[in-house]
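Complex shown without one protein chain; remaining protein chains in place.
For chain A:
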Amino acid sequence: MTRHSHLLLALAIVLAMPLFMQSGSLASEVLIYALAAMGCNLLLGYTGLLSFGQGIFFGLGSYTIALLLTRWPLPMPLALLAAVAMGSAGAAVVGWIAIRQRGTYFVMLTLAFAQMFYFIAYSLPGLTGGDNGLLDVPRPSLAIAGHTLWPLASPWQYYGFVAALFLLTFWLLRRVCDSVFGRTLLAVRDNEERAAAVGYDLRLLKLQAFVISGAVTGLAGALHAMMTGIAPLSNVEYHTSEMIIVITVIGGTGNLLASVLGAAFYVLLGDWLSTLWPRWLLLLGVVLMVVSLGLQRGLWGLGESLWALLRRKDAAPATPAAEPGAAAPNGGQA
């Protein structure tokens, strides 16, 4: 598929959600977690780094915007930018230390940092509200010099704002992934030794990927705090990091649209199942095991395989050329 088709598909998803969904908050949540998962995907799918620290950046975004909007009269867009900056600053610090290690050590370090940040947030109630989190986060309208450009009071109005930011971020991330930088990240993912031997500065590349990922995840965290009106301690818990990874993996790695699919699957299924059975996370654990055992390219990969199968039935002679092409974007993951 071409570059533009992905952007058009993202646009189609954004436009379709209001037609099919009852709740604007739920639709916003899908896009917010899609943002967080795309940030995670840039690390996991494009750079080969499995980070359990994504909750840190998500939480930093939430706390930053909550603090700025409740304590200092800063215009909302600036507060949002500050949250993005805090997300990337946190990612720079965590990344700077964690990328000194590779493989399993790296994964364990990111998890240790996630725990550390949780206890810091817990131990500083003056700043973070401790156990209660920060409450009454306002959702001011988008305004310039007193003129309201875009009211955000209703859930669907807010959805429009989130959707615009989502599309912008999606487009920017596509640009990043298609750039020479993005291609180099893929080289790092597929063969780190060779990339180092060719002369790439692995640490710098990984750190840059971390900073971008932290910025996107921080944005997601800030949008989440504005949506729910609180910046809870749970946003920095291990479970948030875990959830972001789960969404990314279930969607499929190495493809940004797959993260949107993963977020839609997780949020909508979770919303539906949690009304039926409060312990639905048990099923999610099972899904995660199934994906690890047999569906390593996630739902997106499953869709691609089914698509290839259908096409094979339609046009039997042309298959040998079509199939490897369809599998190529994720070839390195299998």
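Keep in mind that, in the parts below, a residue touches a chain if its C-beta (ideal position, glycine included) is under 8 Å from a C-beta of that chain, and two chains touch if they have at least 3 such contacts; residues count from 1.
Following the convention adopted for this analysis, contacts and distances are computed from a predicted model.
UniProt lists the omitted chain of the complex under the protein name "Branched-chain amino acid ABC transporter permease" (options: "NADH-quinone oxidoreductase subunit H", "Aminomethyltransferase", "Branched-chain amino acid ABC transporter permease" or "Glutamine amidotransferase type-2 domain-containing protein").
Interface note for the absent chain: among A:S5, A:S123, A:S179 or A:S274, the touching residue is A:S123.
One of A:A16, A:L135, A:A164 or A:V286 touches the chain omitted from the figure, and that residue is A:V286.
Remark: the omitted chain is touched by one listed residue; of A:L50, A:I244 or A:V260 this is A:L50. Per the touch definition above, the residue from A:W156, A:W171, A:Y200 or A:Y238 contacting the chain not shown is A:Y238. The residue touching the chain not shown here, chosen from A:V107, A:L167, A:A196 or A:L269, is A:V107. Not every partner is drawn; the one left out touches chain A at residues 44, 50, 97, 100-101, 103-105, 107-109, 111-116, 119-120, 123, 238, 242, 245-246, 249, 279, 281-282, 284-289, 291-293, 296, 333.
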